[in-house]
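All remarks here apply to the structure that follows.
Note that this complex is displayed minus one protein chain, with the remaining chains in position.
Moving on, here comes chain A:
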Amino acid sequence: MKKLLFFIPLIAFIALGVVFYQQLGKDTEYMPSALVGQPMPEFKLVDMASDSVVSNEAMPDEPYLLNFWATWCPSCSAEHAYLGELAEQGVNIVGIDYKDETPAAKQWLVERGNPYSLVLLDEMGKFGVDMGITGAPETFVVSATGEILYRHQGVVNEEVWQTLKEYMQ
C-alpha cells in the first residue's frame, strides 16, 4: 500500500500528459458560437441589388449559408472562387458585405462573379456583432426556419464544406 503512494506523481504525470496530448494540433483560435441553436437575430439591412431595406422575411425558405465577407479581407478573396463553385452546385448562399465600401463591393462581384442569391450591406458591422462574429470571413449554416445550426470561422474550402454539408440537410 505504501509503495503505491510513490507512484502517485507518475500517475499524475501520465494523466496530465494524456490531457495535454489531446489538445495538441487543435485550432487555438476556435471558439464555439453562442448563437448555435438560436433563431437568427432580427435585422434590418439594405439589399445591395434593390437598394431597399429588408428584414428576416427576405431570407431563403430553404437551408442556406450566411457568409460574411468584405473586399478588405484577404481570406475572403481566397474563398470566393470556391463559393462560386458551391453556388453552381445549387447551394443557396446569402452574403453579408461586412464593414465595406459598397462601390468597391459591387465591383468585386462584377469582376469575380457573384455566388450570392442575396447580398446585404452591414456597413457599420452592427449585424456582425449581433451574429457574434469576430472578423471575416465567417460562414453560418441556417435552417429553412431561420435557426442557426453551425458557424465556421475562416476560409470555406472543400474540406470545410464536407462539415457544412451535413448541417445543410
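Criterion: contacts are C-beta pairs under 8 Å (C-beta built on N, C-alpha and C of every residue); 3 or more make two chains touch, one makes a residue touch a chain; residues count from 1.
In the analysis below, contacts and distances are computed from a predicted model.
Note on the omitted subunit: UniProt lists it as "Cytochrome c-type biogenesis protein", one of the names in "Alkaline phosphatase", "ABC transporter permease", "Cytochrome c-type biogenesis protein" or "Phosphoribosylformylglycinamidine synthase subunit PurQ". Only one residue from A:53, A:129 or A:144 touches the chain missing from this view: A:129.
Checked against the full complex, the one of A:80, A:99 or A:152 touching the unshown chain is A:99. Residues of chain A in contact with the chain left out of this view: 28-29, 31-35, 99, 125, 128-135.
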